[in-house]
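Let me begin by handing over the structure; questions about it come next.
Left out: one protein chain. Kept in place: all the others.
Chain naming follows the written order as A, B and C, and within any one chain the residues start at number 1.
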Amino acid sequence: MNKLSKIGVLTSGGDAPGMNAAVRAVVRKCVYENIKVTGIIKGYQGLVNGDFLPLNAGSVSGILKDGGTMLKSARCPEFRTPEGRATAYENFKKQKLDGLVVIGGDGTFTGANIFGREYNIPIIGVPGTIDNDLFGTDLTIGYDTALNTVVDAVDKIRDTATAHSRLFFIEVMGRDAGFIALNAGVASGAEVVLLPEKKTSYDDLKRFLEKQYSYSKDSSIVLVAEGKKMGNTFEIAQRVNEEHPEYDARVTILGHLQRGGSPTVADRVLASELGVAAVEALIDDQKSIMVGMVDGEIVHVPFNQALKNKKGINERLFNLINVLSGGKK
Amino acid sequence: MNKLSKIGVLTSGGDAPGMNAAVRAVVRKCVYENIKVTGIIKGYQGLVNGDFLPLNAGSVSGILKDGGTMLKSARCPEFRTPEGRATAYENFKKQKLDGLVVIGGDGTFTGANIFGREYNIPIIGVPGTIDNDLFGTDLTIGYDTALNTVVDAVDKIRDTATAHSRLFFIEVMGRDAGFIALNAGVASGAEVVLLPEKKTSYDDLKRFLEKQYSYSKDSSIVLVAEGKKMGNTFEIAQRVNEEHPEYDARVTILGHLQRGGSPTVADRVLASELGVAAVEALIDDQKSIMVGMVDGEIVHVPFNQALKNKKGINERLFNLINVLSGGKK
Amino acid sequence: MNKLSKIGVLTSGGDAPGMNAAVRAVVRKCVYENIKVTGIIKGYQGLVNGDFLPLNAGSVSGILKDGGTMLKSARCPEFRTPEGRATAYENFKKQKLDGLVVIGGDGTFTGANIFGREYNIPIIGVPGTIDNDLFGTDLTIGYDTALNTVVDAVDKIRDTATAHSRLFFIEVMGRDAGFIALNAGVASGAEVVLLPEKKTSYDDLKRFLEKQYSYSKDSSIVLVAEGKKMGNTFEIAQRVNEEHPEYDARVTILGHLQRGGSPTVADRVLASELGVAAVEALIDDQKSIMVGMVDGEIVHVPFNQALKNKKGINERLFNLINVLSGGKK
Partner (left out) sequence: MNKLSKIGVLTSGGDAPGMNAAVRAVVRKCVYENIKVTGIIKGYQGLVNGDFLPLNAGSVSGILKDGGTMLKSARCPEFRTPEGRATAYENFKKQKLDGLVVIGGDGTFTGANIFGREYNIPIIGVPGTIDNDLFGTDLTIGYDTALNTVVDAVDKIRDTATAHSRLFFIEVMGRDAGFIALNAGVASGAEVVLLPEKKTSYDDLKRFLEKQYSYSKDSSIVLVAEGKKMGNTFEIAQRVNEEHPEYDARVTILGHLQRGGSPTVADRVLASELGVAAVEALIDDQKSIMVGMVDGEIVHVPFNQALKNKKGINERLFNLINVLSGGKK
């Protein structure tokens, strides 16, 4: 058991719903344990610039339900340089901090991993990203909310798809990972999902759509994970429209609205649990780990392990899309 | 007073939330008045193809809260030809219809106006379009819902804009009319709105943003009515980004999700009132008119008048955007 | 034209969604016109206690979408006494205020009317109450949001009513006025509404339900305005259950959840317009009036007139409930 006197907390990388809930949990746990806590504004940028905000129980009152992050977020190129991190460490010492909680995704943890080892600082990571692409935790904070936002949008688009007998290609977030597209696909009754993990050829897509349209269907939804290259979805839709103008294919790119909004219950509970667990990990003298939730239990995952491994998609769910689309085997 | 025995009802043009509520009101009013009623599937297409669905009180049970339209909608090029309309009239007679209620926008009313006069058929229009661009009614069915959908999305995007100190350009529906952009702009606290009715030069936009960023603001929302030409918004954002990379400007096109969703209370009430009023107008021997709501009263507007005139935007609201953005006069 | 130097703004009475939007509009308009503005905490209580919060453009950043009121609200018995108001006036002078904007309902305006005349102070009222029971404005701030909250709840309850073939009595807010029950009734497809303005006898209710259940209906919703006496709804339901156990009648009291939540677009726009209009009225040397919106135009209504008169319910809407419930005339 380590007697902590004061710690810092920051959010970094793309914002995710529930980051505020995690900040609140970190702060309230510190108050409970009689540890001082300061917010660091705009992620690592605030550490480099010396931008701090002392926090108490009241500072985080009412933020549990707010999207975004009250501590703000930013990219920080300086923190990737040894000079930037040296300045950050000076500010860390000036503030008399004993450790850090960093809330974010793999970019955040990469920085934490280097900085923590370089200066022997205890840093605990809390997985906050809508993409759910972090190894070592079943779910990341923000993912459940993003899923519900996406499915809410797809439900609305289906109203129009059905009314006009149209085919819709809907592009959702997920640069390297199809978690959002897959789960939102099952939940919205999408007829097809296109994922980075599963190479679906254009011919397979076409064959499948033709099979669908051969029995009764006169409208469909294809969910597309954005992938590395923007605009991909437009190309696919155009090609389909050229060969099958009767499908009347349209494209919607959901974009940034997937990031915001009040967090769901699952994200608020997960954020509350992991925020508290992060402070407990610091008290227990842990460092360079991410706290995660696996099978309902809190786990500690070394940054190296979280960053090196890749979480696979759920094959059972992937097969479900086809089974549920209404056709025979 | 005309004794009606049977009428038809259809939805046409872009679908709008509340169209189902209007169909329900037409059907229930017919039941109440002991008039038979049949649905016509896919708008004028169903009239040409003879695609009818007899409706009773139970047929419209539970649809009050559904987006889209149970009668479906479609474009119908054939109905623009005399031959197409002749076929439609034959089916109209075969079904022994005494009149029609058509729910849609200006394209729908243009067709109704020609067809009604050509064959001397009583047709009553019900204004259903999210764009609110119909003269002769304060509000159209679907507009209030679309506004709330847009503002819900902008609220979410603002979470991210604030967290990352970014400038967002958000494109909303409204080809010829800025009603959505203007009201959603006031309601979401947008710093600027770009409307087809108001030519804002690029220099004015730039000057305004620079003024905003000069006092404290480090994130902003610009709402853009889509206008005639897609992609416009990307060009503007790119130009801003070249001159002011520090604004970190991004673009989101809301797209088709603005059309769907469960209608708001205001849209359900308006649709219920106008659906009933349309049947009353047929009973009162009216023809070639749109029923509308002006200052809380139901009005009858000849199709010619509704189609020829253009509803202006609310100048008072437009000025509000600037007043509320936080700067001095 | 009066040169104002500094004004105060407060919210009072039951909170309503959009009160924050109105506060923001008052503050931003003051900033725009170079007038100083201070918030008064907990309504008239803050005036008596000298609890002030200076406000600038940034103070109201981000509150547009928040339910409740950042200035808080409270009942203030002291303000009903001459001594209380004398203390309030001393604080008013100490703060060097030139006028007040008070946001609330009839209780709020009654206080303002007395205080304003007593000390010859310019006070402008902004109608903020979910009940919509203020004469002189078509709609009050918060009413549209409350309606949507109620209908959202009724939609959910109807899922259960239909699944279990049950009759539900749902009690909504509205002590003296049935505006919420009536409009929510039309929008949710309620089969019956019970309003304070319309005395429906138990026998009429029973006859109507029996008529309903005689044709196909096996579930129904009755919306009840709470009225003067709590618990009324339980009595009615119990009596129905005794005579018709097969209806399986249940009761839900919606209660305080009707007050909160993020305001709808209509409420945000109305609050923004009236907040600005209130400051304009002070600039134009007005006093002892409420600003309202009638037929899309801003109006000034003397407090005396707003308080003495009673807004009637919409008879056309009331008749609609019966027409739309699915039976014959």
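To be clear about the criterion, contacts are C-beta pairs under 8 Å (C-beta built on N, C-alpha and C of every residue); 3 or more make two chains touch, one makes a residue touch a chain.
No experiment lies behind these values; they were computed from the predicted model shown.
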Practice problem: Sort by label and list the shown chains the missing chain touches. | Solution: A, C
Exercise. Write down which of A:Asp15, A:Asp106, A:Asp131 or A:Asp155 is the residue touching the left-out chain.
Key: A:Asp155
Quiz item: Which residue, C:Glu90, C:Asp159 or C:Glu235, contacts the hidden chain when the whole complex is considered?
Solution: C:Asp159
Exercise. Specify the residue from the set A:Asp15, A:Asp106, A:Asp131 or A:Asp144 that touches the hidden chain.
Key: A:Asp144
Practice problem: Could you list which residues of chain A touch the chain missing from the display? | Solution: 24-25, 28-29, 31-34, 57-58, 61-62, 64-65, 138, 144, 147-148, 151, 155, 162, 183-184, 186-189, 215-216, 262, 264-266, 268-269, 272-273, 276, 295-296, 298, 314, 316-317, 320, 323-329
Quiz item: In terms of residues, what is the contact footprint of the unshown chain on chain C?
Solution: 11, 15, 17, 42, 66-69, 72-74, 149, 153, 155-160, 162-165, 168, 250-257, 259-261
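What we mean here is this: only the chains that are shown with their structure count from here on.
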Practice problem: Could you tell me which shape the graph of touching chains takes: line, ring, star, complete or other? | Solution: line
Exercise. Between chain A and chain B, tell me the centre distance in angstrom, where each centre is the average of that chain's C-alpha atoms.
Key: 35
Quiz item: When the C-alpha atoms of chain A and chain C are each averaged to a single point, how far apart are the two points in Å?
Solution: 39
Quiz item: chain C: which residues touch two or more other chains?
Solution: none
